[in-house]
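Left out: one protein chain. Kept in place: all the others.
Chain naming follows the written order as A and B, and within any one chain the residues start at number 1.
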Amino acid sequence: MRGRRRVAPPMLYTILIAPFADFEFMRRALVGSLALAFSAPPLGVFLMLRRMSLIGDAMAHAILPGAAIGFLLAGLSLFAMAGAGLIAGLLVALGAGLIARATLLKEDASLAAFFLISLALGVTIVSAKGSNVDLLHFLFGSVLAIDDPSLFLIAGITSLTLLTLALIWRPLVLECVDPGYLRSVSRTGGPVHIVFLGLVVLNLVGGFQALGTLLAVGIMMLPAVTSRFWARDISTMIGVAIGCAAFSGYAGLLVSYHANLPSGPAIILVAGVLYALSVVFGPVGGVFWLAVPRRHLEA
Amino acid sequence: MGDVLRGSAVTALGFQNLTLGYERHPAVHHLNGEVESGDLLAVVGPNGAGKSTLFKGIVGVIKPLAGTIDRNGFGAREIAYLPQIAEIDRSFPITMYDMVAMGLWRSKGLFTGIGRKDHAAIEAAIAAVGLTGFEQRAIGTLSGGQMQRMLFARLLLQDAQLIVLDEPFSAVDAKTSADLLALVQRWHREHRTVLAALHDIDLVKATFPETLLLAREPVAWGATRDVLTPDNLNKARRMCEAFDEEAEACAVVAA
Partner (left out) sequence: MIARPILLLSGLVAGASALIVTPAASQETPKIKAVATFSILGDLVRNVGGDRVEVATLVGPNGDAHVYSPTPGDAKKLASANIVFVNGLGLEGWMTRLVAASGAKAPTVVATNGITPRRMEDEDRPGRMVSDPHAWQSVTDAKIYVANIRDGLDAADPAGKAVYDANAAAYLAKLGELENEVKAAIASIPADRRKIITTHDAFGYFDAAYGMAFIAPEGVSSEAEPSAKDIARIITQIRKQKIPAVFLENISDPRLMERVARETGATIGGTLYSDALSGPDGPAATYIDMMRHNIRELTKALVGS
């Protein structure tokens, strides 16, 4: 075949491309990870800026009563359990958000209270039924086992998230940086907050179901935290976060393949390495640059 | 068009037996009166006089405990408000330019993009407050004076008929307050109604034609030289006491 480009050396191909070319499950895992890599990190950046970074873990526990009720009503039906889990998650997130707005409590305290109550409720319901089946283990998927419905779910969630974010971008930013001003010019502050929380829960629960908790929460928060060290304005931060997430998905799957490590953790570890490098060498506040003495600028 | 009509109506704000406060304790007690359209009104009083509370009531942040505020057709959201302490998260990654641009909210809403004309307006507002060159700075890197200028630029863009400023010059240096005062006077020339809560009596005497002297209850309201007499100022100082936890329900009925 003529052309200016030479065929890539086989070694590089074998390492970087072949696993995806040879195996469908790898391709699907990549698509699933990349889809989530576009919708979760922007939300993660906002969560980090609003000091709600631990909501992911809280949500993984908070959905238990929903999953339990879904199980009671429809047995081991993924649809029923995920759907009911989503409702439980939404109730917890929205309840916590409303309480935080209406009372003295701040977001983190309100959320802590809600998710603990939710978790206890869930454990009680599960115990009452008597079965030993680990509901959450059943509900939480794995990136290697992502089936068609889950893929469509993730793709749908990504589209919805990106569209909605584009829609509520301005009030969302304002709500974070100057809520007093937003309140003085618009009534959209409350609804926007609720929509945002709804998106977070949707991404988390959808992510849990399709890809598992570690991956869903990790892809939402780690790239966001990493981006803090690369940008000074929020749009660039979101771009960096998405880039990190996408790269982590791709590289993590390759690591899982070549180094024989479990896939979800591998992806998150790659994201973790990016984070560590950024903490040290990131241009905005990286520890290395703070430690190395540099001549100050003229003005 | 509605704005023009409202701008030429006589009364901008009316207070009828207005009482505002927190947990039933009045911070503004039985205020009556009218702010005329185009007024440049200073609200003066000792600490705890109820100035901030009054402004919060005007813009709708708190609801009256008794009495009413008549905004003459203004929505509470059409008033440009500069609070005393802004709840701004200075660690948020946003540039000064983007913060100022938020002043276009009322005309742009959720979706409408910011076009060339808008960019020109934003740049003009930034120039008017003397912050040209600082556009790309993160707000966390601005000094107190620069922040205040930035907020004034945003107010400029809001293009509101009624502007309410709570202690706008208290934490800034003389040059900044002089520059910003010039903007206030420009608004007055444009026939906008401006209310400002201020501490500096000399500044008020020099610049503001109307004054409301408040010490929880209104002491005097009218032309500045008639209001800010030594007698009145003494009266105001005496009237301000702490909330009384044992207070009975107020017996004064609507006048």
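Assume a contact is a pair of C-beta atoms (placed from the backbone, for glycine too) under 8 Å apart; a residue touches a chain by one contact, two chains touch by 3 or more.
Computed from a prediction, not measured in an experiment: that's the story for all the values here.
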Interface partners of the hidden chain - shown chains only, full complex considered: A
Candidates A:25, A:169 or A:247 - the one touching the absent chain: A:25
Identified contact with the non-displayed chain, of A:83, A:198, A:262 or A:286: A:262
Absent-chain interface as seen on chain A, which is shown: 19, 22-26, 28-29, 127, 130-134, 137-138, 141-142, 144-147, 253, 256-266
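Following the convention adopted for this analysis, only the chains that are shown with their structure count from here on.
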Chain B - residues contacting chain A, complex: 59-61, 76-77, 79, 81, 83, 86-89, 91-95, 98-99, 102, 105-106, 108, 110-111, 138-139, 154, 158
Chain B partner contacts - residues on chain A that touch it in the complex: 49, 167-168, 170-171, 173-174, 176-181, 183-188, 228, 231-234, 237
